[in-house]
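The complex appears here without one of its protein chains, the remainder shown in place.
Which chain is which? They are A and B, in the order written, and residues in each are numbered from 1.
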Amino acid sequence: MRRYIPNTDADREAMLKEIGASSVEALFADIPSDELLGRPLGLPASLSEPDLVALMKQLAAQNASADDLTYLLGAGCYSHYIPSVIDHVLTRSEFYTAYTPYQPELSQGTLQVMFEFQTMICQLTGMDVTNASMYDCSTAVAEAAMMAGRILRKRSKILICRTAHPEYRAVTKGYLARIGMDYEEVGFDTDGRIDRAELAGKLDDSVAGVIVQSPNFFGVIEEIAIVADAAHEAGALLIDAISEPLSLGILKPPGEQGADIVVGQAQSLGIPMSFGGPHLGFFACRQKFMRQMPGRLSGRTVDHDGRPGFVMTLATREQHIRRARATSNICTNHQLCALAAAVYMTLMGKEGMRELASLNLLKADYAKKQLAQRGMQPLFTGPTFNEFPVGLPRPAASVNEALLEKKIVGGLPLNRFYPEFDEKAMLVCFTEFSSAEAIDTFCEEVTR
Amino acid sequence: MANIRKEMEGLVLEEKLIFDRSRPGKKAYSLPKSDVPETPLNEMLPEGLLRDTIQDFPEVSEVDAVRHFTRLSTWNYGVDSGFYPLGSCTMKYNPKVNENMSRLPGFAQTHPYQGDDLSQGVLRLMFELSEYLGEIGGMHSVTLAPAAGAHGELTGMSIIRAHHERAGNPRSKVIVPDSAHGTNPATTATAGYAPIEIKSNERGCTDPRAVEALMDEQVAGIMLTNPNTLGLFEENIVEIARIVHSKGGLVYCDGANLNAVMGVARFGDLGVDVMHFNLHKTFATPHGGGGPGAGPVGVVEKLAPFLPIPTVEKNDNGYYLNYDRPLSIGQIIGFAGNFGVMIKAYCWIRSLGPDGIAAATKNAVLNANYILARLKGHYHLPFDRVCKHECVFSDAYQLKHGVTTMDIAKRLMDYGMHPPTNYFPLIVKDAIMIEPTESEDKASIDNYIDAMIAIANEAQADPDLVKSAPHKTKLSRLDEVQAARKPVLRWKKED
Partner (left out) sequence: MVPESFKYAKSHEWIDPATGKIGISDTAQDQLGDMVFVEFPEVGEEFSKGDRFGSVESVKAVSDCYLPVSGKIKMINDDLLAAPEIINHEPFENGWLVQIDIKDPAELDGLMDAAAYEKFVAEEAAKH
């Protein structure tokens, strides 16, 4: 295994001589001999690069992929076109083989990308400030909930709508339980939106934050301003989660509707589905809460000679300085994914985001109409973006089996996460990849 | 010092913000034509839900976008640019084939909910990777879900919490040595524990007697890093584990420094109950300028039931994601973690094999000890003993001339090299922490050492030259005070 380890035998010999050690093994003399492994690791023998490639291709071939199938599966992870430019930028190894930009003089590229990413997320969400990204939306929701608890120290409860992604809820519940905050869910109405009466009943002076997702897990667009008003009236913060940020190409941004914290999943913005990760979380808030935000921030400043540049800033919030009292234990972001999203937003631009969002909506709307013609209605009456649940005449699982024959990966059987629905309820998603032909095939199959 | 090969003579490109390239009417996108009937937007959605245009969002051509980001990339320094000896960060070479493999459509274009039947290759890779990591760490079971080292720590401490809760008392405190990564105390707090710090002894290690004095039934366990942040093997780890176990506590080992012992010793054999692996350090997946990484967690058998969901398991029908685990701490991230990162680590392990992995460790340790031997005398060495994968110096000699660790770091940039980690660990005043990894050969290291020695000489002969460094980078030292006093975290049109 020499290709990644460049020392020669002669190098090793010369180095040992300088150190004054008899052998490399002697450098491990500080480990008591009975604590040494004393045998080779039980791992498969090393592979040449061609053999490795052959093995990996074989493994890759055992999976369905959006490369040759049409996916009508969304539910927080979306099949969108990724422009060629993105990977060409990502594979600039000055970006991908660099560490976190602790030395700003050698990291201006990463730091400026962070700053531009932060700006574009602010513009997209209508918020004042954002950080340089989070792991994903589920952990961003959890961090937002904890942040609400830090801002309103005397309140310890978080209300979250059941229409938020089930996995965001699961992750948040676990995070809150460990630090002793209370977690309570709020149900949904027949329009597929948060149940306002139930919310009103549960809002009291123990609630630090209300979490709503829009478009929510059912694809339904929430009336954020109304929920925000209710939360604010009770003295709580409104946290909005977004799993399909493409929707912001046409939908009114949460920042204009009273949201205090906005978190989201930016996988749709140029990041492959990759079996669910790595994706990209984003985290935005109002200016006044800036210092309670978790995560990395790039800020503009000047150098010694007065030239503009960027540094990581407000580091006193972070674990390496504040240690046990840090805003979070998080000490990285998903920078390379944030770079992908920054390139994506740059490429799409003002017009492209709007056009692509409209196209997604159009496809979903067409599907809705085609299904309605066959007597199938969405399960909820609320307006939706690019996905919605529909009641099928037969079990979702058997429909999906039939669809696979037609090179379509069907939607999500809803009762996987919502046992109150029967096995015929399916959450389906339509993107720019959903051709009219595929949509028609889907509609035919479900009624077959 | 004229024979030091300076690794940079500048060609510096200028580039403003992307917003400065923006002009109305420019486009960089191309969308498929709609093949469904046109419907006006306001017939599909109520007007009240719709936004105006995204104010001031970029409008550029594809050429503009490519030039912009390419030019920005030239202001960065990566492992592919040269030696990058950041201590505790393990900046080793990131093999290119691994990048290509993670982009195979059969991996990159898979959906997490597409079902086990349609994901057998993905699941087999995950299953085998967790087995490999278990073998390397001496751990019974491994979860691949955590997205980063700190996330792995939180997962591990949550497992410890779940274990104690099940035993009837979650306990309230966790022992953390003063040499720990800053993430350790932050993680204990996020896991609902109060960290109690213990001081390292005069050999730079954790003292078993100090652990014994603190250990009681309210202490959930200890968070150790081994080798510790001084690059020293915790020589009493077995004794410490015995003490902690005797009071019902558990031992967490931060695997950030696994590159020092992989294939030579296993934490599981030393009494460790829970550990995390940093795939982006030890297993050669790229750091990406700050993520994505992955921080899998290994546990001993009795803690396996508490691992987060889903786990990857195997039965007669093949591989499957198991969500049905009643004692699990639950889900810690969406879907099943950073699969794209796992692919690269899997490729690395398969490429190196058992011999290659042990060779990586040995070369990493040899390289670090060589640096220690050659720089000793030129820089103050607080703990003069054989080190593992990294060595820690300080600026004590140079400080006499007013030259600090920060100055030395910045001056290295003028030689075209990346500085070591500065001011960490905290237990060494003004630390200079150097981790070469196995990816460097003697010639590369010699050049670095020569530069370090040259800077030590400059500190005596011409301290101002060092104190005003860097001179050759695009920008000189940046004003962090201004950045923090009046934070500007986004561009606005009026700026």
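Descriptive notes on the structure:
We take it that a contact is a pair of C-beta atoms (placed from the backbone, for glycine too) under 8 Å apart; a residue touches a chain by one contact, two chains touch by 3 or more.
These numbers were taken from a predicted model, which means no experiment stands behind them.
Taking every chain of the complex into account, the absent chain touches A, B.
In the complete assembly, the contact with the undisplayed chain comes from B:484, out of B:4, B:41, B:238 or B:484. Residue A:291 is the one among A:291, A:374 or A:407 that touches the chain not shown. Residue-wise, the contact with the chain that is not shown comes from A:315, picked out of A:315, A:404 or A:436.
Seen across the whole complex, the unshown chain contacts chain B at 480-481, 484-485.
Although one chain is hidden here, its contacts on chain A can still be listed: residues 291, 315-316, 321-322.
What we mean here is this: only the chains that are shown with their structure count from here on.
Spacing of chain A relative to chain B, judged by their CA centroids, is 20 angstrom.
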